[in-house]
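One structure is given below, represented as structure tokens, and several questions about it will come after.
For this view, one protein chain was removed and the others were kept in their places.
Chain nomenclature is as follows: A, B and C, assigned in order of appearance, with residue numbering initiated at 1 for each chain independently.
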Amino acid sequence: MHKITMLGAGLIGMFYTQTLHANRSRDKVHVLYSRSEQKAKEAAASWGVEKWTTDMDEAINDPDTDVVVIGLPNSLHREAVLKAAKAGKAVLCTKPLATNSKDALEMLQAVENAGVFHGYLEDLTYTPKMLKTIDSVSKGAVGKVLWTRSRETHPGPHSAWFWDKSASGGGAIVDMGCHCIEISRALVGKNVRPLEVVCWADTQVHPIDVEDSAIGLVRYESGAVGQFETSWCFRGGMDLRDEVSGTEGTVWINHWLRTGFEMFTNVGQQGYVAEKAEGDKGWLFPVGDELAELGYVHMFTDMLDALDRGIQPMETFYDGYVVNAIMDACYRSVASKRWEPVELEIWRGEKGSAEKSGFSNYDDKHLLIKEEKMPDGRTKVILKEKESGRIVERIKRS
Amino acid sequence: MHKITMLGAGLIGMFYTQTLHANRSRDKVHVLYSRSEQKAKEAAASWGVEKWTTDMDEAINDPDTDVVVIGLPNSLHREAVLKAAKAGKAVLCTKPLATNSKDALEMLQAVENAGVFHGYLEDLTYTPKMLKTIDSVSKGAVGKVLWTRSRETHPGPHSAWFWDKSASGGGAIVDMGCHCIEISRALVGKNVRPLEVVCWADTQVHPIDVEDSAIGLVRYESGAVGQFETSWCFRGGMDLRDEVSGTEGTVWINHWLRTGFEMFTNVGQQGYVAEKAEGDKGWLFPVGDELAELGYVHMFTDMLDALDRGIQPMETFYDGYVVNAIMDACYRSVASKRWEPVELEIWRGEKGSAEKSGFSNYDDKHLLIKEEKMPDGRTKVILKEKESGRIVERIKRS
Amino acid sequence: MHKITMLGAGLIGMFYTQTLHANRSRDKVHVLYSRSEQKAKEAAASWGVEKWTTDMDEAINDPDTDVVVIGLPNSLHREAVLKAAKAGKAVLCTKPLATNSKDALEMLQAVENAGVFHGYLEDLTYTPKMLKTIDSVSKGAVGKVLWTRSRETHPGPHSAWFWDKSASGGGAIVDMGCHCIEISRALVGKNVRPLEVVCWADTQVHPIDVEDSAIGLVRYESGAVGQFETSWCFRGGMDLRDEVSGTEGTVWINHWLRTGFEMFTNVGQQGYVAEKAEGDKGWLFPVGDELAELGYVHMFTDMLDALDRGIQPMETFYDGYVVNAIMDACYRSVASKRWEPVELEIWRGEKGSAEKSGFSNYDDKHLLIKEEKMPDGRTKVILKEKESGRIVERIKRS
Partner (left out) sequence: MHKITMLGAGLIGMFYTQTLHANRSRDKVHVLYSRSEQKAKEAAASWGVEKWTTDMDEAINDPDTDVVVIGLPNSLHREAVLKAAKAGKAVLCTKPLATNSKDALEMLQAVENAGVFHGYLEDLTYTPKMLKTIDSVSKGAVGKVLWTRSRETHPGPHSAWFWDKSASGGGAIVDMGCHCIEISRALVGKNVRPLEVVCWADTQVHPIDVEDSAIGLVRYESGAVGQFETSWCFRGGMDLRDEVSGTEGTVWINHWLRTGFEMFTNVGQQGYVAEKAEGDKGWLFPVGDELAELGYVHMFTDMLDALDRGIQPMETFYDGYVVNAIMDACYRSVASKRWEPVELEIWRGEKGSAEKSGFSNYDDKHLLIKEEKMPDGRTKVILKEKESGRIVERIKRS
């Protein structure tokens, strides 16, 4: 069992604490830190946490705790990680790891040099549906991955700091693109190097200094493309969907608005519908167990089990660093209006995974383009003559 | 933390043990009982259970355990419950409680007389979607409940004993109707008395002595009807759906085949798809976290939290008894081909909940049947004249 | 090309006329009849119909028209059919054919004796989805049909006469049960005799003399069961769903609320959403081409093409008569609270289609109950010993 220091008393701190205390858990949040005394006090009481403080050092160095969980605004992650590394404690940091790859690299090196356990709290790779998908895809269920799509859009975050560049470091890309990018990596394969990025971003609706919408394409060395769509302008709730398409199959995941749970009510749902739901009358789409559907349950189980077993969790600070490097390239592409390389000072994956798959030979003289069964039962093939390059149709020899 | 005696090393014992050990749990299955030495030994090793035995008394009376979980064939529940009650241990029994209401009543009285904690392991009222639905419906989100539908059908159970009347006590009604009936009670309100039942059952496909398909209607004192559909003849996987319809709304739940997780694969899914899935190529519909989606996680959390707090869990042996009484009426109705009363020696709910809702007065002389907005913006009402009973249309006075 | 007399200027008359004039049609509604002069005049102008009258005889006997389409309240169908038969014109009558089977039989004999073309306007067997399903099912795609479910529920009809027994002849059963029953027949096979019926009906919500909700089971000679659910108490729009389940497959159809067309709007949909939609903000589920989705387009194409070719359409007055006979049995069952026989004076289908499918032999001594692949790759079979009746498990001989 672990005793935990929780940094942050906002929405994410609440979700994390609820998860850590849920389901007959043997772990316990022991100290809660918030910059605001009132928030710290109230949240500790409401969440069942014994101690609270407004002193981050005191929270991190509490002698009873062995794990520090960081649920603070993005701009404070670096400071908190460096302190936790210095304190020699296991440190789990919420997404994005940092606001840029330079800071992320410093944080990675700090925890590795200190030799402390580190986990990157990228919950959306831990949703039950995504875990099964990653497993199936890695075993070849969709063949070679060609394309992924990860979409996270909603009507905008709850807390003021997200909208404020000095605290968040960016807009929809930093807030949600980090999820989408890591999902794409998990599906394409984390060993496959991300090469370059093209990204569109704009402030379409709100009077803010950061982007409220962005779309990006990440090109991997294998030829796969990871597409992400993020926006704070979406209406209708929280749209959390992932798709992966490969040479042999496809997967479609809907995490939130269409999960087999649909309600019509003329009088109101009489309670909380789901995170970022709009309205509570008419057709509503609640979510069963939000903490589980968002991946928190399996994420903390993996993190703390890995800590117990002395192994790495599925998501580490190195992953957070790669995601930051991709986001940096996104912002450069928005500015330059062209594809930009992903700059990685450290690359721990494979090199040269760029195999162009050998095309299928149909016979000595032809490559196979397509084969299909016709209504009359015969099989038609579309072929390319190797010598001339001409495209021809044939009825297949049986 | 609890140390648990698990009776049964089949599929359900495995699901229960996995759940009790999942998610950073502080509880532990300590002894495993199976009638088969080989199964007991292998399962204990594979599930991480310290001790095993083929002696039920030894398992139940193990001095280190305080909770007995029964995951045995239906015909063995009674014996196991009586032994556990005698041993003074908390007892959690899988569904159905018994094979008939007479046995169920005896078991209820045994645990109540012994003063032991008892829980009825009706997992499908504990799925995350159903828990939220029960909460919303009980708060009035759909108005007065008029109708529920609960459907559980699949291509037939895995173990031979289900198909064998001497072990199971019945077919699809006993195996799955018990789930559907209890879901209906949870939605209509457990305080509302079930009055009578009409049921069709047949052995449509298999060479067995029990029904492989059944459909039933349970009429409640409030006027609500609880419809259930069960079958071992369904093709396409496991069809687990619930619906509830009330005067102000409706809820549709799909637990299994359409949960926002869809996969097409030309090569095979490369692993387990989901319980009772058919095939592993083409379009597949996996399930995220099966233990959670089937309600096991929240069920054991409620059971053991209730035990810790000295309160009753959501599902008790009394509920199991009522379900058995309704199933008894179902079987009588199949035989008599007419509605049959639900016979309850003990009724702990409300009496006379049969309020015919006062119809809405439109004005002194008319009752309101329907009001609707017309394309031209005016509002049309359909009224019944109180004196004459005539139905008339009117444009609403504004 | 046909010139048509349309009887009825209500919603159904409008849908029919729109359909007959849609899609580059060569047919034309030439005369419109309504009991109300104002309605007749306004509708004729608005729908582009040349002539109108309040005299039914004049409408039917108009020398320019060769087809009479009946879109009147149920209680007027009989009179209109008898007049059209006498006039020697082709007659197409909307559902239900009559308010009881006695009238239906009289109407059937009238058109057959007069030798006029007759079609039963049961649109829901003509929806594009249902036509494909009937075709696939009849070719064996789901094996032997075991069960069908047809559900039509909504918040209640638009016109006062539906709520008034003297005009409608009944409530939800007569209004919508007729659709569901005929869908069931089309899927089970129209040659298979419906034997008996059990039906629940109640007036759950409205101050009316007819049922506003009903559920029925129709048992066919083949062993199949056709389940229908109808209600005027449903909230959330119009719930039009069909299911069919057989020994080799299943089909699920959703005609209305979930057809791959979903809209969220914060400001209103700015126009008509769909028939019986509730509200026009929040999540809405419009329907593409309503006339096509409800089957009207294919229904009139089949009817008029059949008339041109001198053959029978898919739905005739005989079908309408069988449906009325089943509905009569439903009402008797509601009263008697038991299964009631379907009384058919004329049966034109097969006799004795009650083959109990021969069970599969596994070997000389065993019947096969179930076969399934286990996680370890071996195949398990569940068998019944022919002599002893015992159920046993085996690993399959390869």
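Rule of thumb we're sticking to: a residue touches a chain if its C-beta (ideal position, glycine included) is under 8 Å from a C-beta of that chain, and two chains touch if they have at least 3 such contacts.
Just so you know, these numbers come straight off a predicted model, no measurement behind them.
S.K.: Per the definition of touch given earlier, which of C:213, C:227, C:250 or C:324 contacts the omitted chain?
M.R.: Only one of C:213, C:227, C:250 or C:324 touches the chain omitted from view, namely C:250.
S.K.: With the full complex in mind, choose from A:140, A:189, A:236 or A:313 the residue touching the hidden chain.
M.R.: Only one of A:140, A:189, A:236 or A:313 touches the chain omitted from view, namely A:236.
S.K.: Which one touches the absent chain: C:18, C:136 or C:159?
M.R.: Of the listed residues, the one touching the omitted chain is C:136.
S.K.: When the complex is taken as a whole, what residues of chain A touch the one chain not shown?
M.R.: Residues 142-143, 146-147, 149, 153, 155-156, 158-161, 163-164, 198, 200, 202, 204-209, 213, 215, 217, 219, 223, 225, 227, 229, 231, 233-236, 239, 245-250, 272, 336-339, 357, 359, 367-370, 372, 375, 382, 384, 389-393 of chain A touch the chain absent from view.
S.K.: List the residues of chain C that touch the chain left out of this view.
M.R.: The list for chain C reads 1, 22-27, 127-129, 131-133, 135-136, 139-143, 248-255, 258-271, 286, 288-289, 292-293, 297-298, 300-301, 304-305.
S.K.: Please give every residue of chain B in contact with the chain that is not shown.
M.R.: Per the touch rule, chain B residues meeting the hidden chain are 235-237, 264-266, 278-279, 281-285.
In this section, only the chains that are shown with their structure count from here on.
S.K.: Note whether the interface between chain A and chain C is symmetric in residue numbering, meaning over half of all numbers used appear on both sides, and answer same or different.
M.R.: same
S.K.: How many angstrom between the C-alpha centroids of chain C and chain B?
M.R.: 33
S.K.: Please report how many Å separate the Cα centroid of chain A from that of chain C, as a whole number.
M.R.: So the centre of chain A lies 48 Å away from the centre of chain C.
S.K.: Going by the contact rule already set, what residues in chain B reach two or more other chains?
M.R.: 142-143, 248-250
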